[in-house]
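Scroll down for the structure; my scribbles are underneath it.
Missing here: one protein chain of the complex. Every other protein chain is in place.
So, chain A:
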């Protein structure tokens, strides 16, 4: 099994988040806009706003709220400092921008049942007086300009601290202003560190002392977990009904929060031990008494639960698990579960059953969260909360190894769950083969085998038209060449399914080898044809020596990352005669650009006059 150190570097690699599309070409452009918006210089602010207008076009309806709100507020400030508006008009502008900010930002935090704006504002650290200001603006007397200005400044500052400074991995924000996410990250970093420390520490300290310390720690974790159990049972007793208590459990109380905080504290010291205690009897693996108390019937038949943890038991532990399952702890816990499963895979007690079901629950929940799907449970009446709230990248290869090291009747199922969530995916053929092999290996063996579930994989290979065609081709070839016939036949009979996949891959390889040459010659012909068809038009195609494949969309050979690289200093405006005139862009600084309106020389009417006349015409 991989040691802690390797694991750590592995985690780093897998933690790479998803790539998304944004409106700025690169970091330089983002930084330029952020600095521009917040610099206080009217001209630079206007330039930044102009760039944001292009972002808005790129994003369409997906424009980030915070960028939109910031731009609206900065626009007010620019208008204000230009001295073109009077105070009443300014109040209206500021007012709308502020109302939009408070509403839009807090709405994101709304739940199904509406929460008062004030409460939401407290949650996200927006000063209450700003909420009151919004209320005045919409329902009361218009506030004074000074208050609007102050509100605008405070809100812009809030946006800078909560959005701009933290986005794109910027760590410009002050230490005291960290919020949950960063705390979490830090906590993870600390967890990782403690692990390293543990390794070194254990080497240095005498054995028995370490043992003693470990025991004490173990006890501490146990105590806290027992207090969690007690609390959950207490809640259950207050309502005297299992279904009611499920609901109550899912709304975590301050008591549970406190317990969670304690465990998290312990986890920073030693994550592994916390996982170990969780998996000792009486916690995630229930005792028979425990099941009785929760009114859960234990079924010796393992298929009855269909890889699910009984719902009541799930609800009992869900708040705790959801609280604890950070990225790294998830990995630790599942790894530990597989290890425990390995130790007990041939017994037929509660333990393997629950281990398998917990692993299955966690993996399916991860799959759902990672693919952004919602939970679907058979029983729709009961609202069941997810174990995971955020995507959890895991070390999938390591999980696969651990899974294979604990073979039991359920391995094909668990393996399949891992393989489907695994990113990057294994090649299809490997996945298929691995599943075949596992099901063959686990099919006959042990008291835990469950043939009913394996029929999926152990069936005869399925012949497709392609595989038959391929086979026919192969046979022809063999006949023609008259060599190695026995060998070929042998291979074919072994496993057609596997062969087919491999063959496909071979084909791909040879194709790509041919590809470059083929594509090239093809290209030359196609380009020549296109060139001829475009003769005399403004559109051209050049077959010149540019290696386009080296340049991503949006970037041309020789183009730098200069954020000002696409600025225009010269353009002309053109209006159309036969087209309706509607909200056109009125350039505020026409002096910087040339303005030619073609075809208008000498006309007595303006475009608008012309349209009025036109629309007034009655054609019969």
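Simple rule for what comes next: a residue touches a chain if its C-beta (ideal position, glycine included) is under 8 Å from a C-beta of that chain, and two chains touch if they have at least 3 such contacts; residues count from 1.
Following the convention adopted for this analysis, contacts and distances are computed from a predicted model.
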- Name check vs UniProt for the chain missing from the figure, options "DNA-directed RNA polymerase III subunit", "Nucleolar protein 9", "Pseudouridine synthase II N-terminal domain-containing protein" or "Response regulatory domain-containing protein", returns "Nucleolar protein 9"
- Message: So one chain is hidden, and I want to know which residue out of A:43, A:62, A:144 or A:234 touches that hidden chain in the complete assembly.
- Response: A:62
- Item | Contacting the left-out chain in the complete assembly, out of A:82, A:251, A:287 or A:430 | A:251
